[in-house]
Structure formats: C-alpha cells, structure tokens
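For reference, the structure is listed below as structure tokens.
Every protein chain except one is present and positioned as in the full complex.
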Amino acid sequence: MVKAIDNRWWLAAAVAGFAALPWGLGIYHQHVLIVSLFYVMMTASWNLLAGYTGQVSFGHAAFAGIGAYASGILATKVGLNPWLGVGAGTLAAAVFGFLLGVLCLKMGGIYLSLTTLGFSEILHIIINNEYEITRGTMGLQVPGLIAEYSKLAYFYIFLAGAIITLAVVHRLIHANIGLNFRAVQNDERAAAALGVDVVRVRVLAFTVSSALAGMAGALYGHYLLLITPQIPSLDQQFLVLSMTVIGGLGSFAGPVIGAFGLEILSEYIRAYGEYHVLAFGLVALIVARFAPRGLVGVWKQFMDRRRPAA
Amino acid sequence: MLALSLTNGLVIGIVYALTALGVSLVVGIMNVVNFAHGEFYILAGYFSYLFAHTLGIHPLAAMVIAVGLVFLLGLVVEYTLIRPTYGDDMYSLILTFILSIVFQSLFLLVFGPYPNKPPSWIKGATEVFGLFHYGNQRLAALAAGVVVIALFFAMLKLTWFGRMIRAAAQDREMAELNGINTTRLNLLSFGLGCALAAAAGVILAPVFPVTPTAGTPVALTAFVCVVLGGMGSMSGCVLGGLVLGVVENLGAAYVSTGYKHVFMFLILILVLLFRPAGLFGRREV
Partner (left out) sequence: MALLEGRRLSKRFGGVQALTEVDFAVEAGAIVGLIGPNGAGKTTLFNIVAGALPPGEGQVVFDGWPITGKPAFRICRRGIARTFQVTRPFGEMTCLENVAVAIVNRRPDLGRAAWGPMAMEYLEAVGLGALAETAAKHLNVIQKKRLEIARALATEPKLLMLDEVLGGLNTQEIQEAVGFIRDLRDTRGLTVFWIEHVMGAIMQAAEKVIVLDQGRVLMVGTPKAVVADERVISAYLGT
C-alpha cells in the first residue's frame, strides 16, 4: 500500500514537471510537444485494442479522421461550438466503430484488419469526392478551440486529452473487463469456455478505442485549423502503429515512450524528407521481428536478468 | 455501353481473381493475410517497366523475369519475417503492414510519384461482336489472365505439389502427420502467392500504369474477393474476382465513376451481414 502511494506521488511530480516544461520552450518546441501528445492519445488507444485484446485495426487514423471531419464540418456548416464538436466527433467515431465491430468481429480478428483497411480507403474516396463539404486535398478550414490562438493553451488542452485517454485505458485494463481483454487475447476458445462473451468484449474494446481516436482527431483538427486527408491517411496509421510497436505493444508505458520518441526523432530527421518514413519502417520491422514487446519489453528483460534469480 | 462495361469488368475481374488466388493460397495454408500483397503486384509492374523500358529487354521476357524475381523475394520475406510469427496471427498482420509501407516509400524514392507503364505487347483494337472497338492489349490481358489461372488450377489438380497444397489446406495437422514438410510448403506457398500477385501486376500494368501507392486498393480488392469467395476457397475467390470486376465497372458506368471502389466495400458489408462464411464458403464458423 505504501508503495502504491509512493508511485502516485512520483506520477504527480512527473506530470507537474511535464506541465511546466513548455514555459521554457519556444513556439516550435511547444508545437512538437503538442503533436507528441496527439500521438500519445492515438497510440495509447490503439494499444488498448492491439496490445490488450490482440486485434489489429488499420483504421485508427481513419477514426481520428472521422472525429476531425465530423467536428470540423459541424463547426463550418452549422456553426457548432468546437468543444461540442469534439464531443460529436468522439461520438461519431464510437458509432462507426461499434457498427464496424458488430459487422465483422464475430468472424474473428483477421476480418477486423481487412474491414478497417477497407474503411480507411473508402473514407479517402469519400473525402476526395465530396469536395463541396470536405474541400478534398485542399483541406477544410476550421475554427480553433479558443478565441485567442496560443500554443501554451493548446498544450494544456492536449495534455488533458492525453491524461483522459491514459486514464480510460488504465481503468479498463485494471478492471474486470481488462481480465477479459487479456483472456481473449491469450486464448479465445478457453475464454469462451469460461463464460467470456468474446464478441462483446472485442466490440467493446474496438468501440472505446475508436472513440478515443475520434477525440484525438477532433482536437487535432481544431489545433491545426486545417483538416486534410493527411489525418486519416495510411501513413498516419503506419506512424501510430510503429510508435506503439517500437515503444512496446501491450504495455502501458510503451505507447507513450514510442509516441514521444518517434515524434521528436522525426522532427530531427525531417530534413531528410522522404527517407524518414522508410527509416521508421525499417526500424519498426526490425523491432517487431526481434523484440516484439518493443523497448519496454527489452527493458523488462534486462531488469529480469539483472535481478538475482528468485 | 453495357457490353463494354461487362467486357471491362471481365478483364479487370480476371486480374482481380489472379491477385486474390495468391491471397487465398497463403490464407488457406498458412492462415496468414499478407498485407503487402498489393506491393508485390506493383513491384512486378515496376520490374517489367524497368527491364523492358530501361534495359530494352523484350516485354515478354521482362515479364517472366519480373515474376521470377518477385517469387524469390517472396521466399526471402517468408523466411525472414513470416516464419517466426507462426501461431501468432497478429504479428504477421503487423509485420506485413509495415512491410507494405516500407515498399511504398521505396517505390516513391526510386520511381517517383508518377505513373509508370511498361510497353504494350500489341497495338491496335479489335471490333468485338460488332458492338464496339476494344483495345488489343486489354484482350491480351484477359487471355493471359485466363491462361495463368488455368495453369494454376492444373498445377493444383495434377502435380504432387498441388496435392500437398490441397491436403494442407484441408487439415494441417493431418498433413503433417502424413509426412508433409509443412515448413517448406509454407515457404513455397508464400512465394507462389507473391508470384501470382506479380503475374497479375505484369499483365495489367500496360493497361493501368503502376504508382507507389496503387498497391493498397489492389490488395483490398483481393481481400474482398477472398472473403466473398469464402476464406481459403480457391474456386470461390476466382468467382469472387469476376463478380467484383463486373459490379465495379457497371457501378462506374451507371452510378458514379468516383465511387467505383466503394461498391466493392458495399459488397463486403453485405457478405459479412448475410453470408459471413462467403458465398461459396466451406470453412466452419
């Protein structure tokens, strides 16, 4: 018990320290932190699905796109308050996630991967074809979340978003439903034999994960002030996946580490232009192949080995 | 108009079927869905462009070399990336997805974003049934697709390798008990799967030029064919390919060109709703 309280203090101190960080930084670095926090929301919610229930969605970026476009279109066409828009975007992503989940999850994991990839392609086609509403590749200009644009304010908004996301993930994986998530991932037949409603558990995980992606996307759109098909692109999906895999699939800290690590790194190597997707791809390939639990997994193994055998 | 759309649908459908056969083979035997399947198709298109255009090799020879190289690459990918993931379907999905993005960025770096097109095999057009003029290259693509599919099925039915494939697709454990070396079978099947994608790529590239990201819709179409036909059913996925090709072209002609690929997704949804095991499925759910 004492230990748990200790951990909580450490966590509070770390968050406080992080929250003070942007005061000493320039606009550019503040921007990098905000984008990193966006990726924390994306990776943590994707990890909830892939890392804890073993289902791979290739539509996570697409759900962020649903959130962004839903909120953006409501703001520009109906004049909805962007904050309510973020709620609407989250809800829209949840509804789409739920419907897709019900549609394909009774058939098993591979079907989810196929269907979400298809969904993401279709979303692109729709965005490009409905130019009147979405402004296609030109991008949709949307209002910001706050009257006076300030990176610092956005930083705190994104920090809150990331904390909410991590809190939801943490709660779920430590609740009874988290046991069911892991049981389904480990062996779905055994889980079913013990009374786990496998399809329901999967649909639930997929819906929550998609909703969180929708929230992240909606916030991101109102930060960039311009929503383009880049948000729901496969490149974006790839980045989220790579960050999670490199950081550590199925661990709580892994996605956070991956999101910050790769986003900051990619700012440094952006100068090399097109090579940076390739570089991330190769690194992710090597990590997924040789260290499937990512950096966190490597670290744990290292600590296990150092600890005297119990 | 109708006849033309149908013919277009048939040509595309045959190539879809060819691509889907590769997916179906690998799913049936290894229970792995290769998300980089479309990139192997594109790669073969680039290869045949490269050999025929840049090196001046005869287009047909260039095609054969391209397919052969992609087959070898498929073997390497299976050996280095897929083999260690047996029994963990999730990692094969993740690995092949990353691989597909790696390929796409390589294509972009090497060939640039613009479409590349290998030379046509033949020129001119033929009047079909006295109804319309149709490009000879497309007709040749149709014929080539039919021939390759026929060869593939002949191999399945008649050769020793084909019998092993069918046995393993039926029941892996039994096949293993009966002394089939499933490790080698996986290797060859994966290579063959990639080679089928490559064959489709070299056949269609003179008609529809290849671009770095064009592989994703190709792979998706193949996946839908496989679901439509019933996971792991070879003849099912050929029918699935033809159905998709025709529906897509009728839709493009009569409903909307921009939404051409959306029809395929609608079909996928309908199948999942009403016949989740596929129209011709045999797998138990």
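A few comments on the model shown:
For clarity, chains are labelled A and B in written order, and residue numbers in each chain start from 1.
The rule is short, and it goes like this: a residue touches a chain if its C-beta (ideal position, glycine included) is under 8 Å from a C-beta of that chain, and two chains touch if they have at least 3 such contacts.
Keep in mind the model is a prediction, meaning the values are calculated, not measured.
Across A:92, A:159, A:172 or A:198, the residue that sits in touch with the chain not pictured is A:198.
Among A:183, A:203, A:277 or A:296, only A:183 touches the chain that is left out of the view.
Those residues of chain A that touch the chain absent from the view are 176, 179-180, 182-183, 185-187, 189-198.
Following the convention adopted for this analysis, only the chains that are shown with their structure count from here on.
Note on chain placement: the centre of chain A and the centre of chain B lie 32 Å apart, centres being C-alpha means. Within the complex formed with chain B, the residues of chain A that make contact are 50, 54-56, 58, 103-104, 106-107, 109-111, 113-115, 117-119, 121-122, 125-126, 128-129, 234-235, 238, 241-242, 245, 274-275, 277-278, 281-282, 284-285, 288-289, 292. Interface of chain B with chain A (complex): residues 33, 35, 80-81, 84, 89-91, 93-95, 97-99, 101-102, 105-106, 108-109, 213, 216-217, 220, 223-224, 227, 256, 258-259, 261-262, 264-265, 268-269, 272-273, 276, 285.
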